[in-house]
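Only one protein chain is missing from this complex, and each of the others stays in its spot.
== chain A ==
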Amino acid sequence: MALIALILLPFLGGIFALIAGKAEPTAARIVAVVFLFCGVLALAWTYQHAEAGRWMMMTREPWAPAMGMSIILAIDGLSFIMVALSLALGLLTVVLSWNATDRAPLLHATLCWTVAASNGVFLAFDLVLLAFFWELMLVPSFLLIAIWGHGDREAAAIKFLIYNAIAGLGLLAAVFWIGASGPTVSFDAFEVAERGLPPTAQIWLLLGFALAFMVKLPVPPFHAWLPDAHTQAPTVGSILLAGLLLKTGAYGLFRFPTLLFPQGMEVLAPYGLILGAFGTIYGALVACGQTDAKRLVAYTSVAHMSVVLMGICGGVHFSLMGAGIIMVAHAFSASALFLLIGAVYDRVHTRDLRELGGLQRSAPRFAAAFALFFSATLAMPGTANFLGEALVITGMFQVNWLYASITLVSLVVSVVYGTRLFQRIVFGTPRKAQVTVDLSFRELGPVVVLAIGTLLFGVLPQFLMTGLDPAVNSAVEALRAATP
């Protein structure tokens, strides 16, 4: 039941926030925080009552048995970390939008719903339930962009939803094929994994799953929605997109291909490596040419998530572990950068790198925070990002030195865009727009939390690694068993 509560609490939090906001606009945010915090408590409860073995906890409830569907939720270290991340980012975004005045109750409700749907993705092991949450997740994010976005938000919102929903159709079609393939209609991922699917079918099914996951990740050439969505989204929307939505794609790739289609993964992983290698160089190079700070960070996300794809497709212990750590580290660093750029934008209404500058004199706290998270994006030792990238590269050397070198090159390029962004915003003299007001305490809180996360997991990765271990091990074993 605790697992169901992890999805239901944020969802109800959204509904009650909306109701409370009708009577008293300020009540909405309190309700949202309370419900998200209860979610954190429920998560703590699952940790306390974790069972020994591969899965910390598992729940099976009937849903629509006649249609072959049930509610199957399970949590292991990987899911636990992801759910913790989603609740944390949910709380963070609510706090960050504490003083929002524009339709604030609906904003807070939408944030809660995004968290609820992504928690669903991280916990679902009935494939229909997975597809359900997968598509459900799009709706609140769509609203976030369409209602509170900047500029041409309608077009960006439609583009975001169309890209992802169409990719979701691939997942949906694959899920139905799987459901219909067994002796009885069943969408239970564990049962399907046990039964095994025919190897040739696995390739097609994996393509369907991978389409959905890679568009969400996103890996070039499926990334075109991301820069627009990020640029037009409000700050909290960007944070949830970068910190949470992209991670659902990474989580999906991490979890399901090796669980359901190990043989298919064996065949397709090399192509995934090529896509990832291309993506990481492409994303990094395009990031170098951006003048809009948010677009720049969006493209760095493309580069980093491509590294995650490489780590997953590498299929060895180090690379998978590295991919898992990048997932968390990137959630922190990208969220923080979007937060900071959003804060700059709130003050001077521009994100154009040609107009900004001189932060270090007028706003030292800003400058310090930027410095930390730039170092994180270019994988400076001491940050969790470094650890992840280093592990992926180590793993890549076990797979193929070429890919390892490509990853290294992308790290070099990341220094180029990182220092460019840093130099343009932090150093120099203020050009057109000068930031005179430093980070407020309300902004500083989330920044400090993200900074602590980045540094803590950078020097003490044990908690993350122990958590990821079971998922990494079963992925490696599944691939080993599938190798002819």
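The rule is short, and it goes like this: a contact is a pair of C-beta atoms (placed from the backbone, for glycine too) under 8 Å apart; a residue touches a chain by one contact, two chains touch by 3 or more; residues count from 1.
Keep this in mind: contacts and distances are computed from a predicted model.
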| item | value |
| --- | --- |
| Undepicted complex member, UniProt protein name, chosen from "D-galactarate dehydratase", "Chitin-binding type-3 domain-containing protein", "Succinate dehydrogenase flavoprotein subunit" or "NADH-quinone oxidoreductase subunit N" | "NADH-quinone oxidoreductase subunit N" |
| Per the touch definition above, residue among A:169, A:267 or A:285 touching the missing chain | A:169 |
| Hidden-chain contact residue, picked from the options A:16, A:35, A:132 or A:282 | A:132 |
| Which residue of A:5, A:161, A:192 or A:305 touches the chain not shown here | A:161 |
| Among A:1, A:44, A:67 or A:459, residue touching the chain not depicted | A:67 |
| Touching residues (missing chain, whole complex) on chain A | 63-67, 128, 132-133, 135-136, 138-139, 142-143, 146-147, 154, 157-158, 161-162, 165-166, 169, 172-173, 176-177, 179-180 |
